[in-house]
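With one protein chain withheld, the remaining protein chains of the complex are depicted in position.
Labels run A and B following the written order; every chain starts at residue 1.
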Amino acid sequence: MQENERPRLQVRGISKQFPGVLANDRVSFSVAPGEIHALLGENGAGKSTLVKMIYGIMQPDEGEMFWNGQPLLVSNPKAARSRGIGMVFQHFSLFEALSVLENIALGMDGSLSMGELEKKVREVMQDYGLMLDPGRVVSSLSVGERQRIEIVRALLLKPELLIMDEPTSVLTPQEVTQLFETLRKLASEGCSILYISHKLHEIKELCDTATILRGGKVVGECNPAEETSKSMAEMMIGGSLKEISRGEDGALGDVLLKVNGLSLGRNHDFGTALADISFEVRRGEIFGVAGVAGNGQNELLEAMSGEMPAPREDAIILHGRPMGLLGPNQRRKAGLCCVPEERNGHAAIGDFSLSDNAVLTARHRKGLVKSGMVQGRAAEKYTREIISRFSVMATGPMAQAGSLSGGNLQKFIMGREILQVPEVLVVSQPTWGVDAGAAAFIHQALVDMAQAGSAIVVISQDLDELLALCETISVINEGKLSRAMPIKGVSVEELGLLMGGIHGTEETGERDRVENGAEKNGSGGIKEGKADAVQA
Amino acid sequence: MNIDITIAIIITMVGASTPLLLAALGELVVEKSGVLNLGIEGMMLTGAVVGFAVTFNTGNPWLGIGAAALAGVMVSMLFAVLTLSLASNQVATGLALTIFGTGFSALFGQAYTGKPIALFDSVFPETLTEDRFLRVFFDYSPLVYFSFLMTFLVWWFLQKTRAGLILRAVGENDHSAHSMGYSVTGVRYGAVAFGGAMAGIAGACFPLLLTPQWVEGLTGGRGWIALALVVFAAWRPGRLLAGAYLFGLIATMELYAKAAGGAFRILPSELWASLPYLATIVVLVLISLRRTKNSGAPACLGKPFMPNN
Partner (left out) sequence: MQFRLEKRAEVSRPMLYLTPVAAVIITMIVGAVIFSLLGFNGAIAVREIFLTPLTNSLKWQDLAVKSAPLIIIGVGLSIGFRANVWNIGAEGQYIAGGLAATGVALITHQMSGWWLLPLMGIAGILGGMAWVAVPAFLRVRLNVNEILTTLMLTYVAVQLLNFLVFGPWKSPFSFGQPQTVMFNDDQILPYIIPGTIVQAGAPIAILVAIFAWIMMGRSIFGFQVKTVGTAPDAARHGGFSNRQTVWITLLIGGGLAGLAGMLEVAGPFTRMVPQFPTNYGFTAIIVAFLGRLHPMGVMLAGLVLAISFVGGEVAQTTIGLPNPAVGLFQAMMLFFILAGDVLVRYRVRRVYHKKATGRDSDKKAGAEAGAS
């Protein structure tokens, strides 16, 4: 990074107001040519809003920007692209039914014919090692491949600044390494990169400079190489990290949930089939399911909740009772509750009041319906209990679920299920897109619940979360679940390989294999062995 | 079967198919942009009455067709403003459009009951149109050739042009298209207007191509059948042509059943009259049984889009 050059991009005093929240508050920073510059911050810190203004999707209320020393006004993304600003979004803007080439063409300004474009695309792919077949239809590609389309699309414009918004959240560790190589090559050619993330180790590994945002304000700038992850994390969160408190690691109890060779066909065109999934969870245990998005997590959750019943009765056994063929209501009555990933529209209904949302899943266990009639008072009372016990910020039980922030809605949903005190709780992405405070609260609630004697399954893409919460972890990949591993003694590398679909590594201990086999046989004799493994 | 009767049946079939094809082509483009306009029947009726009135008063069917297209665009804009700018429910708004068109055409058609209008002159010389065999190619209204041309143009536009690619992208993923800087609402306004023009022309086909007089509710649900055809064709113009002709044939059978005696007489005429509607249901069932991986339906079909949310 050359100190004395004019900055490629300079942002001065940018502010942006949304109804009820100041998303950016006089933000300033600058990026030098060829620099990889991190924007570090939690979800909701204002990173995405900031780059959306740089890319012209939104306009700032105040402040100014300079591009190579000249004032920069970007009224729309097209203008941004014409100035040499490219962006790769966290959620890809791809068209499933169109081909790779058509997708790329849509991102271009249309001066090239399809034939010429295809030639250029192949050149760029060659140069940066981003291999893809331009004729493939996007719906048939993996997440990593889809991201490559976005990168190729950005690179074709020969950008001087490339904005990457949380690019690794959906990638395997190996794909991340590949991505970093591409980014380093780009930077070495003089392209500046604005890298948005909340993952500290990535930023330490990749970035030259980091600007840290909290609550819409710049709270610090640093050289990540000279900082520790802990010091950056404290700047990002604004206080010392709160540890999850748990009591002594007691021995785990009896098996509450047993999944037995569960297989399910795909439920729709882009779904994933589940193949022969087996695991068991004991009283007091938190069992983690790691994996890259789209590898069958949603299907697993729906198979557990009863939204997609299993083909066999004994595929799912709850405390000795076969559940496989039952629907959601009977499973809930029996003590198996679930929280799906998608908050709005699946776990809850944004257009309904919180009280009605309580009726949605708690009506059986909490007696909210009597002789066919909804008991409004009882539902409100239960909702009030959730609101107060889980510190949900809401105007009351009649508040519409859609008016709550993501974190508050998630706390409400978790509270709704946890206060029903189910024997088994299965949650998917419990803290996805939730602010740090709410995440810590939810984690604590899960730990407390396990210690009170429930069995919990946490499906998450966030490895750090699983490593902090779980006693046991396994990895789901293309609908197959790896063997269960005690959290102590498992390495991130090993998990990464499993997430990337590489099974049966050399390190796998003989004992684990035996244990895995024993699980499948469903014998009760493994009780001690498993408990040993956890305590070891 | 007698060759002359065969040729007569083909000519009738082509005529009966043309309004279906035109209306369905318009709707295909509308749906490819992600909008479901159920108001085809209403736009057709509006086009029919305007086309009739202008042709009657000017004596020029070309002006009639132009006016019908314009009327179709105008009523389709009612739909567009409501669904695209005000994010109203597309199903309900489409129904409103049909109810509107029904009332509008009934109100303004009354004055024209029993009055004759001028039709198109043939585009080809008499030696071709009156030849016993060649008439099967040449003895048609210009509207028929127009429908062929439009089938090709719609295919070419959607598959070969950049504008067509953008339109498909908008129907596939509105939010992505918006974030890439394309005007989702603008593209959809354009598509709805095109659909309106095509439905207007399709409506005008009834007096100007099929029966040259005013009959209230003359479209008889053809707008709805056009809607089913788009599903049947898996949103592909080529298949739409085949589907429209299949339905044209069924409708023609009704006419010949009425005229012919013998075997056709055994079945009540009401059954023949029900045939196009029953066939539509059968076709919808067959499509759903086919269950191919990709039905071709645009992913955003019928979903309202508001850029600020």
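Here are some notes:
As a convention for this text, contacts are C-beta pairs under 8 Å (C-beta built on N, C-alpha and C of every residue); 3 or more make two chains touch, one makes a residue touch a chain.
This one's a predicted model, so the numbers in the text were calculated from it and none came from an experiment.
Across B:Ile5, B:Ile99 or B:Ala163, the single residue that touches the chain missing here is B:Ile99. Within the set B:Cys205, B:Ala228, B:Ala244 or B:Cys300, the residue that contacts the chain not displayed is B:Ala228.
Here the missing chain is touched by one residue of A:Glu118, A:Glu221, A:Glu307 or A:Glu423, and it is A:Glu307. Among A:Gly402, A:Gly453 or A:Gly489, only A:Gly402 touches the chain left out of the display.
For chain B, the residues touching the chain absent from view are 38, 78, 81-82, 86-89, 91-93, 95-96, 99-100, 102-104, 106-107, 110, 220-221, 224-225, 227-228, 231, 268, 270-271, 273-274, 277-278, 280-281, 284-285, 288-289, 306, 308-309. Interface residues of chain A with the unshown chain, by the touch rule above, are 15-19, 22-23, 48-49, 52, 58-65, 73, 305-307, 327-329, 332, 338, 340, 342, 345-352, 356, 359-361, 363, 369, 372-374, 376, 399-400, 402-403.
Just so it is clear, only the chains that are shown with their structure count from here on.
If you check the complex, the residues on chain B that touch chain A are 162, 165-166, 168-169, 172-173, 175-177, 179-182, 293-294, 298-299.
Chain A makes touch with chain B in their complex at residues 57, 76-78, 89, 92-98, 102, 105-107, 110, 269.
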